[in-house]
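For reference, the structure I am asking about is given below.
Note that one protein chain is taken out, while the other chains of the complex remain in position.
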Amino acid sequence: MTPAALMDTLQVVALLLVGAGATAVVRTRNRVRQVLALSVYGILLAILFLAFQAPDVTLSELTVGAVALPIVLLLAISKVHKRAEPADPADPADPARPAQPDRKPER
Amino acid sequence: MTSRQRLWFFAVAAAGLVACYLWAFAGLPGFGHYPGPYGQVILNEAVKQTNATGVVSAVNFEYRGFDTVGEEFILFTAAAGMSVVLRKLRGERERQPLDETDSAAAARPTQTGSAIRIPALLLVGPTALIGWWLASHAQANPSGGFQGGVILASAFILIYLSGEFLTFRRLSPVALLDAVEAVGAAGFAVIGLAAVAQGFPYLYNYLPLGQTPGAVSSSGTIALISFFVGLEVAAAFVLIVGELLGQSLLRQRSA
Partner (left out) sequence: MQIVPFLVVAWVVVAGLYGIVTSRDLIHQIICLIVVQSSTYVLLLGVGYVTGGVAPYFYDIPLHTKAVDPVVQALALTDVVVEAAVTALLLSFAIQAHKRFGTLDPHELAEFKG
């Protein structure tokens, strides 16, 4: 194959992977799994940007999409995930709260 | 309205949206046949005018520098907004990381495995160095303030990921991060204003352009601006992660 045809094939494959990745991210309903899917989607996007001859954007997308965004998301998820909290030892007025299962939508 | 009605409504709206998209894309010159003169003109003139071989950074910090100032201030505002939104509400108290009861301490793992700690700690130094290098070499390579700043921030985050949570808190005091972020954002604005003070338009490139295209000391204000942007982005991201971490320490007091 000529180099131009090879490049075309690479770009089409990368585009299809990105489309599939986006569908996968949207269809995952569990929070933590969705963050992992987003991380993989970021890497697929980075491959696509590289095939589009944009190394700058590739670097940005790799650092942000695979490092910064998943960390920020996981920290937020851990904050809203309720689990049984033990009684606060320093506060005599704080009763131990009963465990309330968080509403995880399972579709 | 019920979920099904909502879905049908969305289907109709999405069909309309896709129709408009396809109509718009039909008017574009196909993929790969970029016709616009602006890109070609910049490619021809950028290296001669700014002595920067990285044309994308030249566009970012010189030709479209005003847009980049705006983007940087979006970043600044987002970090500041997070600090405001996540303030301590009445009734919340910060839990000291060490005053756990025995059952609580046994319930959650306190020591990250060595397989994570050791590589993470080993990678902190090289990551910081790479981030610093990227932020200062915008004019030659596919690098620049934005990418270098995020990588520099991730060096700090690696300290947290390796389990050294207290070290992370000690190394990233909010006051210092606020100051660094402000220096970064203000530095960019001040460089532009310094051009105005000399009688040029805002963000005009007034520093000496250097001899070799693409050397570190060439391209005038581009390298300097990229360095300040790197500082600002790194501080903003470490602040963001620090805010979210501080949230997980807050404990709700009843009533």
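General observations
As written, the chains take the letters A and B, and residue 1 is the first residue of each chain.
As a convention for this text, a residue touches a chain if its C-beta (ideal position, glycine included) is under 8 Å from a C-beta of that chain, and two chains touch if they have at least 3 such contacts.
What you see is a predicted model; the values in this text were computed from it and never measured.
In the full complex, chain B touches the omitted chain through residues 3, 6-7, 10, 14, 17-18, 21-22, 25, 28, 30-34, 36, 38-39, 42-44, 46-47, 53-60, 63-64, 67-68, 71, 74-75, 78-79, 81-82, 85-86, 89, 140-142, 144, 146-147, 149-150, 213-214, 233, 236-237, 240, 243-244, 247, 252. By the touch rule set out above, chain A reaches the unshown chain at residues 4, 8, 11-12, 15-16, 18-19, 22-23, 25-27, 29, 31, 34-35, 38, 41, 45, 48-49, 52-57, 60-61, 64-65, 68-69, 72-73, 76-77, 79-80, 103-105, 107.
FYI, only the chains that are shown with their structure count from here on.
Here the CA centre of chain A is 18 Å from the CA centre of chain B. Touching chain B in their complex are the following residues of chain A: 55-56, 58-60, 63-64, 67-68, 71-72, 75-76, 78-79, 85-91, 93-95, 97. The touching residues of chain B, when paired with chain A in their complex, are 56-57, 93, 95, 99-101, 103-104, 134, 142-144, 146-147, 150-151, 153-154, 157, 161, 237, 240-241, 244-245, 247-248, 251, 253-254.
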